[in-house]
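All protein chains but one are shown in place.
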Amino acid sequence: MPIITMEGPELTKEQKAKLIAEFTNKASEITEIPERAFSVLIKENPAENVGVAGKQLSEMKE
Amino acid sequence: MPIITMEGPELTKEQKAKLIAEFTNKASEITEIPERAFSVLIKENPAENVGVAGKQLSEMKE
Amino acid sequence: MPIITMEGPELTKEQKAKLIAEFTNKASEITEIPERAFSVLIKENPAENVGVAGKQLSEMKE
Amino acid sequence: MPIITMEGPELTKEQKAKLIAEFTNKASEITEIPERAFSVLIKENPAENVGVAGKQLSEMKE
Amino acid sequence: MPIITMEGPELTKEQKAKLIAEFTNKASEITEIPERAFSVLIKENPAENVGVAGKQLSEMKE
Partner (left out) sequence: MPIITMEGPELTKEQKAKLIAEFTNKASEITEIPERAFSVLIKENPAENVGVAGKQLSEMKE
């Protein structure tokens, strides 16, 4: 613990590695909790499963 | 913000679009927060990943 | 199952009751899953715990 | 309600069935809430989507 | 990682300690992942924030 979760779009392996490193580094710095205590989960969502302002994201992209 | 998430079974694209629209519309009406502020996430779960009353949903369907 | 969660601001008891009823009713209609199967969780977040566009919501309200 | 969710690695069908049964049984015993009220969600995450101590789990396994 | 979360009612300190121990023990046994890797979060929800079958749990208790 702590646990950081990002719900977002599909990403590349490199982007996920960077997010994991940066989230952990910044959160450790700010909370003064050692990096080894952190877990990160990157959740990738297909556009048709996401709604913004009542619209399906997949529809907004077409 | 706000963020509405539904954890449920696999659904069609049309069902997901309707859920996104209806959740956003009703929640905006009730909370008086404008629709544009809302995010919706539809999470689809395979039946073997879901437990109800201690049983695997996939087993209950057979 | 299914489970509908709303992460949002602090609300009145009546608003929470309406959200529970409307979310369940609409989701049951759209998914054809009986209302009795649904759980709803309303999560209330203090404004200083919420970020929008990188800003603390409590700062945006002042 | 209550709802138990496990975020973890990919698992076999049998492991998921056992987790559902054990989580529900123990939680019902401890909380004195009947088993029929419980939902369980098993969430499987690819190793490259998981960070531990700032590192991508998929990198730690190689 | 893994992370086990229970969304449920208000509980005593002892109940929460038992849930943490039992969830971790059983999940470690079933997944063969060492106990030290597990995090558990117990989330307590006021009855008026919970819906079951479209009804507010606080109303069902009166």
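Going in written order, the chains are labelled A, B, C, D and E, and every chain counts its residues from 1.
In the analysis below, contacts are C-beta pairs under 8 Å (C-beta built on N, C-alpha and C of every residue); 3 or more make two chains touch, one makes a residue touch a chain.
Small disclaimer: the values here were computed from a predicted structure and weren't measured.
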Legend entry - Displayed partners of the chain not shown (whole complex): A, B, C, E
Legend entry - Missing-partner contacts on subunit A, residue numbers: 1-9, 11, 15, 18-19, 22-23, 26-27, 30-31, 33, 45, 50, 52, 57
Legend entry - Hidden partner chain, residues of subunit B it touches: 1, 3, 39, 41
Legend entry - For subunit C, the residues touching the chain missing from this view: 7, 45, 48-56, 58-59
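Note that in this section only the chains that are shown with their structure count from here on.
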Legend entry - More contacts between chains, C-E or A-E: C-E
Inset, instruction - Report back the single chain whose CA centre is most distant from the CA centre of subunit D. - result: C
Inset, instruction - Please compute the C-alpha centroid of subunit B, do the same for subunit C, then give the distance between them in whole Å. - result: 12
Inset, instruction - Could you tell me the distance, in whole angstrom, between the mean C-alpha positions of subunit A and subunit B? - result: 20
Inset, instruction - Enumerate the residues of subunit B that touch no fewer than two other chains. - result: 4, 7, 19, 23, 45, 50, 52
Legend entry - Arrangement of touching chains [line / ring / star / complete / other]: other
Legend entry - Full enumeration of touching chain pairs: A-B, A-D, A-E, B-C, B-D, C-D, C-E, D-E
